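Complex shown without one protein chain; remaining protein chains in place.
Should a chain be cited, it is by its letter among A and B, assigned in written order, with residues numbered from 1 in that chain.
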Amino acid sequence: MIQEVIDILKILIFPGFFFFSLLGLIFEWIDRKFYARLQNRVGPLYTGPRGFFQPFADFVKLMAKEDVVPEGAEKPIFSSIPVFALALSLFAVLFLPVYGTQGILSFEGDIIVLMAIMTLFVVLVFLGGLSSASRYSEVGAERSILQLLGYEIPLVASVLGAAAITIHTGGSLSIKGIVEAQSGWWSILGIQALGFAIFLLAAQAELERVPFDIPEAETEIVAGWMTEYSGKKLALLRLARDIELAFLCGLGATLFLGGPQPVLPGILGAVVSTILFVVKSVIVLLILTAIRAAMSRLRIDQMVNFAWKYLMPLSILQLFLAVLLPHIITL
Amino acid sequence: MSTIIDIPVGPQHPALKEPINITCYVDGEQVIGAKLRLGYNHRGIEKAGEYQSYIQNLYIAERICGICGIVHAFSLAQATEDIIGKEIPRRADYIRVIGLELNRIHSHLLWLGVAAHEIGFDTLFMYVWRDREIVMDIIEEITGNRVTYALITIGGVRRDIPQERAEKLLRVMEALEERVKKYRRMCLEEKTIRMRCDGVGILRKEDAIALCAVGPTTRASGVSFDVRADDPHAAYDEIPFNVVTYDTCDVTARVLVRIDETLESINIIKEAIKKMPEGPIRVRLPRVVPAGEGIGRTEAPRGEVIHYVRANGTDKPFRWKVRSPTLANLLSIPVMLTSKGDYVVNIADVPITFASIDPCISCTDRAVRFIDVSTGKSWVWTFSQIKRMYWRR
Partner (left out) sequence: MPIFGEALRNAFQRRATLLYPFERRDVPQDYRGKLEIDYNLCIGCGLCVKDCPSSALELVQMPDGKRKPRYHIARCTFCAQCAESCPRKAIKMTPVYELATYNRRAEVVEPCGTSQ
């Protein structure tokens, strides 16, 4: 009985829903501040110390706004997409290891489940865009699927390549195994540097940020698939997006930068591992923000071109090398 | 099976700074046609001008456009001085040139930032506008305001540029030249900018001439048409400068034309300060303008602007007509947005193509004919008719 209560508390508070919602909002703040600094501005400043509560204030404001549903929209799908998106993001974060080598949910093959979840995000985007009866949303939805065609294989290949580091510890396709295999040697040092770069670009495309924010291009199709969402639905969608940001940064830190290595035993050790995990995720976040500041938006045909001409061959090459090299070295 | 959907860009759209409606007919991601609709910003300026004196009209002319205000005031003053027939002092000509070129610099920097924002490159947008602030500050020192300069009056200019201000202006121009050269290098070398702008928004030379495009739009298609060189006015006959043309006819060419023109303007200002003669800055002209017609034209940052004034011997103009450059450039938009053969236009190209002609819809709207779209009838209304039908107190 007490174990179930602890599990529920773990899912709801730490390191589950509440912790990652908070982390998502904090990451949005870091993203906005760093992006502003790169542009010689200040970013949020007045809500809270150094604008710390700005993402939270945005969320509260959106919850209070009027919720307008377009007349021709498919109401059941339109209204449920934000809830599903939030649920999917929160489900995905349960797999991330925060204070130990395994997350709340952990089993053999869980990174395959994570790949499926990431594809489901885009399916939700597509449905959300199509169900709003608006030409801008339709174009945004079709672009999101086109973009998925481009980056999905590099994303999957880079993640599976990261799993290849477990070969010399027996081979495993679970996040737990990957984290344990990096106890002496972070996976990024070595062949996985290429995998990390590919993962960063593919994550940028998954999150729909510049240079890949094509489904949501502000100056071309207003807000793309999110155009018709307002009020509470938009608040939930943005929260889902922030949690997805925290999730992908955490995934990058786990797969490539070593994740939360258990350095000390006991409660102190858990706190230290959590802090390590957050710091590594922030490093990934800062790189993603720098990419966002330094590039302009690509066109959809240029993006798919780039993904299939460069990213995909490199990612498959990286997968091969990651799997073959350890065997060759041990020979 | 291809369904053609029409995507309305405007009248409210994040890509536009002013209201205009471009309906793009889209098949998948390809734009196969575009239709324009103007008139959202008509303010009745030409009519209002008939009820105000020439002096008052100068300030109304300045507010035709926020970005290129001084150009309209200058053209109106030139048209009126043309009717009166008196020469204005040489020093006033030089100060007018400095005002016009400062306006050109700030307008081109504004445009560069906006174009960067249209392709999603917010970082360049912020940098360019930060440097534009330097220009706005020196304009504020010289003319008294950042946007509406109120520098030009009929008969000369209203303010002089004393020696210390001229030296400060020279220092600011030196600093700005470094920054603009850096942006030029950035626009040429930054891969994502080139990917978005090369080969996009093509306006061939024959089309540019046939559609009467003006300004950097047509200079980027190889047509060397610049009012400052073709019809020297103010002090342009004494200051040497180059007319910048490129011949790749795409958005990159327009970007480069504008950046090079900014560098040319910096040179013109430096020359003008050096060569400025001493003397009075204005000559008193009568308030009552004798009957006659006058034309004032100059090269606005967007192209050729023409003002026509007909005077009838009173202190108010009988008719004042403004032809702003964007009206001439708007005709090229449907041509640039039609996919034909090898030339494919995507939806993503629409904002940057439209922004590359540097649209200033507030200058443009001077609609005169009403067309009923359902029946195709077209007619003209007089002011008293509109008053009778729609004026409610």
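In the analysis below, contacts are C-beta pairs under 8 Å (C-beta built on N, C-alpha and C of every residue); 3 or more make two chains touch, one makes a residue touch a chain.
This is a predicted model, so every value here is computed, not measured.
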item	value
Residue among A:Leu38, A:Ile77 or A:Ile283 touching the omitted chain	A:Leu38
Where the missing chain touches chain A, by residue	34, 37-42, 45, 290, 293-294
Touching residues (missing chain, whole complex) on chain B	52-53, 55-60, 63, 123-124, 127, 130, 133, 140-141, 144-145, 148, 150, 153, 158-159, 182, 185-186, 189-191
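Following the convention adopted for this analysis, only the chains that are shown with their structure count from here on.
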item	value
Of all residues in chain B, those that touch chain A in their complex	5-8, 13-15, 26, 28-29, 116-124, 126-127, 130, 190, 192-193, 195-196, 346-351
Chain B partner contacts - residues on chain A that touch it in the complex	38-41, 135-136, 138-139, 142-143, 210-211, 213-214, 217-222, 293-302
